[in-house]
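The structure under discussion is supplied below as structure tokens; questions concerning it will follow.
The other protein chains are all here in position, but one chain of the complex has been omitted.
By written order: A and B. Residues from 1 in each chain.
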Amino acid sequence: MTAIQEETVVEDTAADRKNAAVQTPFRRILSDFMDSPVAVLGAFGVIVVIFIAVFGPWLAPTDPYDLSSVSFMDNLLAPGETMANGTVAWLGTDGAGRDLLSAMIYGLRISLGVGVGSGIIALIIGCTLGMIAAYFGGRTDMVIMRIVDMQLSFPAILVALILLAVVKGGPNEPGYFAVLKIIAALVVVQWAYYARTIRGSALVERRKEYVEAANCLALSNGRVVFRHLLPNCIAPIIVVGTMQTAHAISLEATLSFLGLGLPQTEPSLGKLISNGFDYVMSGKYWITVFPGLALLFMIVSINLVGDRLRDVLNPRLQK
Amino acid sequence: MTVFIIRRLMQAALVVLIMSFLVFSGVFLVGDPTEILVADDADQAERAAVIESLGLDKPFHIQYLRFLTKAAEGDLGESFVFNEPALQLILDRLPATMELAIAALLISIVFGIPLGVIAGLKPDAVYSKFIMTGSILGFSLPTFWVGIMLILLFSVQLGWLPSTGRGDEIHYVFGFPTSLLTLDGWSHVLLPAVNLALFKLSAVTRLARAGTREVVHQDYVKFARAKGLTDQRVIFVHVLKNILIPVVTVLGLEFGGLVAFSVVTETIFAWPGIGKLLIDSIGLLDRPVIVAYLMIIVLLFVFLNLMVDICYSLLDPRVRLQDIKA
Partner (left out) sequence: MSFIRRLGVTAVAMAALAGPAMAEDITIGIRSEPSSMDPYFHNLGPNNAMIGHVFARLVDFDSNQQLFPSIAESYKAIDDTTWEFKLRQGVKFHDGTDLTVDDVIYSFERADGYTGGNSSFRIYTKGKTLTKIDDHTLHISTEKPYPLMPNDLTTVMIMSSEAKGTGAPDTNKGIEASDFNDGTATMGSGPYKFVEWKKGDRIVLEKYEDYVGPLSQPWDKVTFRFIPSEPARVAALLAGDVDMIDNVPTSDIATLQKNKDVSLSDGVSNRVIYLHLDQWRDNSPFVTDKDGNPLDKNPLKDARVRKAISMMINRPAIVERVMEGVALPAGQLLPDGFFGRSPNLKPEKYDVAGAKKLLAEAGYPDGFGLTIHGPNDRYINDAKIAEAIGQLLSAAGIPTKVVTMPKNVYFSRASKGADGKPEFSFVLVGWGSGTGEASSPLKSLLATHDPDKGWGASNRGRHTDPKVDALIGEALATVDDAKRGQLLAEATDIAIGENQGIIPLHYQVNTWATRAGLTYNSRTDERTLAYDLKPAN
């Protein structure tokens, strides 16, 4: 095994050297990325998902969030049956009579927004605090890490419940308000995971020569942390990041399952799956299987891209 | 080392105190449980009597101070729902959850690390891609959904394993009750443990792979190979030792997560552990149990973090406890 592997590494290196002269870093990353067919497939998937998310309202056959047009008289139709208004429900309808295809297209937008939105915010907060804790150490580290401990022990459901009870919506609460509440709950729950992981990696990096060298050059703390420490911790950040994004999406489904998710009448993909949970024993497979497949497609795509990016961006894998 | 540990323990006390305040006030904000506890038929006087007997008629600071005073004597209050000491309720149920968490942790380590190392050593092989894509499945699908599918397949369709519940026979090992000494116990724990382990299994696999990928390119591994060490030795001594740091961090934390939030798995599989207790308690706003529960869990996390930091220093000589004396 070693022989073959060394060979590929040598080849890669040679190719890199050849291209290095003519390529900007971005192009190098892009060409590296394109080397993996699986990753390209993933990227294609991500583009499809983003396309659906952006153009959803124009793609969907019906508006599943318009209560006056959705009727429970159409509920539980099997795939291919026709609804009362003449539209064919290609993927069937759910328990409330929504066309499942339309509901999935709309739900995908929400799930993607919730997952990526909460993931990015949590990542920024978590990484910053994790870096600071590792770099400065001492009392700063102690305070941050004890907050992390507390945060890790605080269950998402309790955070969501407190938000639900405390941030009371009036009659004019806009629809996105509920989404923001869920994002807030997910950020609160997730940032600590980033902080803990980043701190672990940064602690190791901190002792390495290049950081000491940077310190010797009397570079500012911020510069050392963000220009030197951060890039070298990028691999675990991406691993945790892509996983946590996926996890956030399924956590949102779990919150829905526990009755604390998004509004009943504007379901996300996760909420559709958890609604389908009531029907798993009933033989009405489509209610839970199709949204499940859509969720799977989205998360697998994101992670294929994430996996490749991690390899491509990791300075230590480049020779 | 000793100073380090003592300092950590003192911090732990402070953390638990802050935590108790946060949870106490959080649940206080959600509301009082009388509306869901009392019988429908109860009149207003009866409702008021229940509020009074639970001490919920007092202002927040009085309630919290009363809680602290009693907590100082080791009494974390009585459950609103069961009228039994909250701590006792939790401790009674802890062994069942520990059992489940340990089984899940074993599954994730025993399968996760080898799969990750294999995928990391030959990242371009078809089976590596298979492992990696498979691991994505582990954290994409919501736990509740996977759980019911496991039951459908292995209990209803195939009839191999019991659908829900914990083994009947409980044996005591060093004073700890466990159901894992019988085949029946294992047959009950298997499905929930797999369900609970899926996410961790994926995490371990991916971390182990990422670590392996990095380590094989490092000079000391190349050097070890150049010295003519066998592949096995390189893998077991050099690669494994170096990928263990992120794995240990994550596992340390994840074990806490396994114990603390096996909520969904325990609900689906009707496993009589603390996760089910927590979700029931949150459902009924049983504040004494929620507060006591989270105080215990935060202690567990502080302890696990301490263990993780100690493991760091043992596994990686570059990390010294002085650096992380916090």
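The criterion applied here is as follows: a residue touches a chain if its C-beta (ideal position, glycine included) is under 8 Å from a C-beta of that chain, and two chains touch if they have at least 3 such contacts.
Bear in mind the structure is a predicted one, so any value in this text is a computation, not a measurement.
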Which is it among B:P123, B:G211, B:G273 or B:P288 that touches the chain not included here?
B:G273
From the list B:L152, B:L181 or B:A224, which touches the chain that is not on show?
B:L152
Mind pulling the chain A residues that touch the left-out chain?
67-73, 75-76, 95-97, 161, 164-165, 168-172, 258-260, 263-265, 277-284
Contacts of chain B with the absent chain, listed as residue ranges
30-47, 49-50, 53, 80-84, 89, 92-93, 96, 147-148, 151-152, 155-156, 159-166, 184, 187-188, 267-273, 276-277, 280, 282-285
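Operating definition for what follows: only the chains that are shown with their structure count from here on.
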Chain A and chain B have mean C-alpha positions lying a whole-number Å distance apart equal to 22
In the complex, chain B residues that touch chain A
11, 14-15, 18-19, 22-23, 26-27, 29-31, 121-124, 129, 132-133, 136-137, 139-145, 148-149, 152, 199, 202-203, 206-207, 210, 213-214, 216-218, 225, 231, 245-246, 249-250, 253, 256-257, 260-261, 263-264, 278-279, 282, 290, 294, 297-298, 300-302, 305, 308, 312, 316, 318-319, 323-326
Which stretch or stretches of chain A touch chain B in the complex?
1-2, 5, 8-9, 38, 133, 137-142, 145-146, 148-150, 152-158, 161-162, 165-166, 193, 196-197, 200-201, 203-204, 206-208, 235-236, 239, 243, 246-247, 249-250, 253-254, 257-258, 270, 273-274, 277, 280-281, 288, 292, 295-296, 299-300, 303-304, 307, 310-311, 314, 316-317, 319
